[in-house]
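Removed: one protein chain of the complex. Kept in place: all other protein chains.
Coming up: chain A.
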Amino acid sequence: MNRAALLVLADGRFPAGGHAHSGGAEEAVTAGRVRDVASLEAFCRGRLHTAGLVAAGLAAAAAAGYDPLLLEEAADARTAAPALRYTSRRLGRQLLRAARAAWPCAALDALATARPRGAHQPVVLGLAARCAGLTPLDAAHAATYESIGGPVTAAVRLLRLDPFDATAVLARLAPDMDHVAAEAADAAQRVQADGPAALPAASAPLLDITAEQHAVRGARLFAS
């Protein structure tokens, strides 16, 4: 047990490239679906219970020691949009670099060798948590927090939202994050026996579609 490492890993300042990504918030802002604190909260709740849950399940399974290459396939199967697969692998590659510097570990080296162009970010996150001495539930918490922390920061920049109001959105969703993380960690306990099919496979079709739209937009601040 090494709880402080979770704070290091989940810190938005952890240098793993996340600051340039909005988790779909920029496209939602452009389309007018996110325009204030209330619509940001709705966006985050939806993202948390879909993309966040899936990422948390993968991260928890990787932290539990399940084969990361099998989880790679499971992540592909759960990531329909090519733009999101690309983003996930890029962020995974960047996280891998930071994690290997922070928590040197043979398992991370092996994944970097097997996937030189990048592994899916939640898989890397879970493996990094494992190398940092964290539990599957810790990894799930990091993934859930990250799934909405990025969009909230992006919305502050894009909409000039009051940063206190925006942070209150995260605080209000904390019980939801706990619930989603627990559900993901639960599923990860079954993965050794039942295989990756035990992991959550929720989808967010609108995030998939808008990720593709965003990827071909010329003028944008965020990479995704």
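Keep in mind that, in the parts below, contacts are C-beta pairs under 8 Å (C-beta built on N, C-alpha and C of every residue); 3 or more make two chains touch, one makes a residue touch a chain; residues count from 1.
The rule we apply is simple: contacts and distances are computed from a predicted model.
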"Succinate dehydrogenase cytochrome b556 subunit", "Na+:H+ antiporter MrpEFGBBCDD, subunit F", "Urease accessory protein UreG" or "Anti-sigma factor" - which is the UniProt name of the missing chain: "Urease accessory protein UreG"
Which residue from A:50, A:79 or A:94 sits in contact with the chain not drawn here? A:94
Per the whole complex, from A:19, A:45 or A:179 the residue touching the absent chain is A:19
Sole touch to the unshown chain from A:35, A:85, A:157 or A:179: residue A:157
For review purposes, identify every residue of chain A that touches the missing chain, sorted by number. 13, 15-22, 90, 93-94, 97-98, 100-101, 112, 154, 157-158, 218-223
